[in-house]
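With one protein chain held back, the other chains of the complex are shown just where they sit.
Showing chain A:
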């Protein structure tokens, strides 16, 4: 049996999802995506800049066969998120949508109430919904009940690169969830991604850690290896942490024999 990621009825070899922000060009983004092995990428919906029509970077991803997961970033409330989702579906003929509602511009933390309201409407409208939320186990179960395809709890604020600040809550979410758990936001290093997979996350989303790296392609490759190593470790079964110790060699018996 292969260990594939299944989201919205589709299977993927990679458990890494990439965000597309902050890359210098569509060409670099496409190369980084290829090095990362990611098969899913998220992008935003925005009004076209009337002075500059070179916004377009999605076509290279489409040509690579990447599954597009548009998001509603920029939406300040449920109404705007729903509108953005409908625009994205019309633009791409894709019904996946990552619901992001973060009116707070300082921490970019997701608004749970507006997110839930948007998800309710979008699930009924036939979208495959992926809500970006704080690591709130109760909210995750409520979203699961209304039919979201996965939950996307944050590790730490967007772009902070602080890793899994919310570790204890993430563990609860993973333990109790009946839908895939995609840890999103704040993953700052491949070791953070390894940790995310070691605790049982189904997938991980990464943007800044690759886009802002000194060598983006090398970092993308590092994350590729990290998702493989972390998942493998999880499936292998990590040794329990204990408060005392476990001897790994019979040193005491050897010394007693030698001193006789």
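Going forward, a contact is a pair of C-beta atoms (placed from the backbone, for glycine too) under 8 Å apart; a residue touches a chain by one contact, two chains touch by 3 or more; residues count from 1.
Here is the rule we use: contacts and distances are computed from a predicted model.
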*If you had to name the missing chain as UniProt does, which of "Glutaredoxin domain-containing protein", "Sulfur carrier protein", "Branched-chain amino acid transport system permease protein" or "ABC transporter ATP-binding protein" would it be?*
"Sulfur carrier protein"
*Which listed residue, A:40, A:58, A:174 or A:193, touches the chain dropped from view?*
A:58
_Contact residue for the chain not shown (choose from A:14, A:36 or A:73)_ = A:73
*Which of A:13, A:27 or A:90 touches the chain that is not shown?*
A:90
*Residues on chain A that touch the omitted chain in the whole complex?*
18-23, 26, 29, 42-50, 53, 55-59, 62, 68, 70-71, 73-74, 83, 86-88, 90-92, 158, 205, 207-208
